[in-house]
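The complex appears here minus one protein chain, its other protein chains still in place.
Showing subunit A:
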Amino acid sequence: MSQPPKKTIPKPPTRIKHYLTAAIVLALLVLSYIQTGSSFMDLITNRDQMASLVIDMFPPDWAYFENIIEPMLETIRMAVIGTTFGAIISVPVILLCANNVNRIPWISYPARFVLNLIRTVPELLLAAIFVAIFGLGMIPGIFALTIFSVGIIAKLTYESVEGIDKGPMEAMTAVGANKVQWITFAIIPQAAAYFVSYVLYTFEVNIRAAAILGLVGAGGIGLYYDSNLGFLNYPRVNTLIIATLAVVLIIDFVSNKLREKLL
């Protein structure tokens, strides 16, 4: 009689990798905690201060609403114009970056590299540089938002363009279309909905960004945050927060509805 095959339980896979990962994460956290001088005890001991700050904010200074309508509208204007210019500049950038439109790698890769560089610079920093060049006001804010928008719109759209259906493109090539016709009839009909949707999304992001650009002097409501916090006028800060909240929520809602219809 042959021996029945021995049943052996396979050893569980080694967990060293998991332990190692956990150890690295833990080490990073401890080092960060030391580096930043964090102390959660501080947070606990200072809780009265935090609470009094929040209490000071109520009731909000409703009369102040009248004063901030104009800067609020200015914030929206900056976002509208910045997003529009950004969208216009994005179009050629998208065509350069998408590797199914521009088949020349030594152009598309550098274009993508530049796009990635643009995306690494925070918008507040862009605004600070433009304030140094153009002086205080809306203009530097618009410039900063324009560049910031190109980074988002071009990146998202060129990735969508790379995923579009090849059929129409091949068909246009087969009938002998030139490059402009090829783009107009094969690319644009497929990419337009994505493009508009991303522009709307960028507009939402830009509203939030525009609300803080004033901190470096680039126009909009941010300047008022700065001055009121400086003067410790918390009821007014609360009014500002409520106004920003209202505008952002309304614009998010409208933009979301529009995007749902588009895609």
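To be clear about the criterion, a residue touches a chain if its C-beta (ideal position, glycine included) is under 8 Å from a C-beta of that chain, and two chains touch if they have at least 3 such contacts; residues count from 1.
By our rule, contacts and distances are computed from a predicted model.
Chemist: Identify the UniProt protein name of the omitted chain, choosing among "Spore maturation protein B", "Sensor histidine kinase", "Phosphate ABC transporter permease" or "ATP synthase subunit b".
Modeler: Per the UniProt record, that chain is "Phosphate ABC transporter permease".
Chemist: Pick from A:A63, A:I88 or A:L245: which residue touches the chain that isn't shown?
Modeler: The missing chain is touched by A:L245.
Chemist: Using the definition of touch stated at the top, determine which of A:P92, A:P110 or A:G135 touches the missing chain.
Modeler: A:G135
Chemist: For subunit A, which positions touch the chain that isn't shown here?
Modeler: Counting only subunit A, the missing chain is touched by 28-29, 31-33, 35-39, 42-43, 46, 49-50, 53, 73-74, 76-77, 80-81, 84, 116-117, 120-122, 124-125, 128-129, 132-135, 137-139, 142, 208, 211-212, 215-216, 225, 229, 241, 244-245, 248-249, 252.
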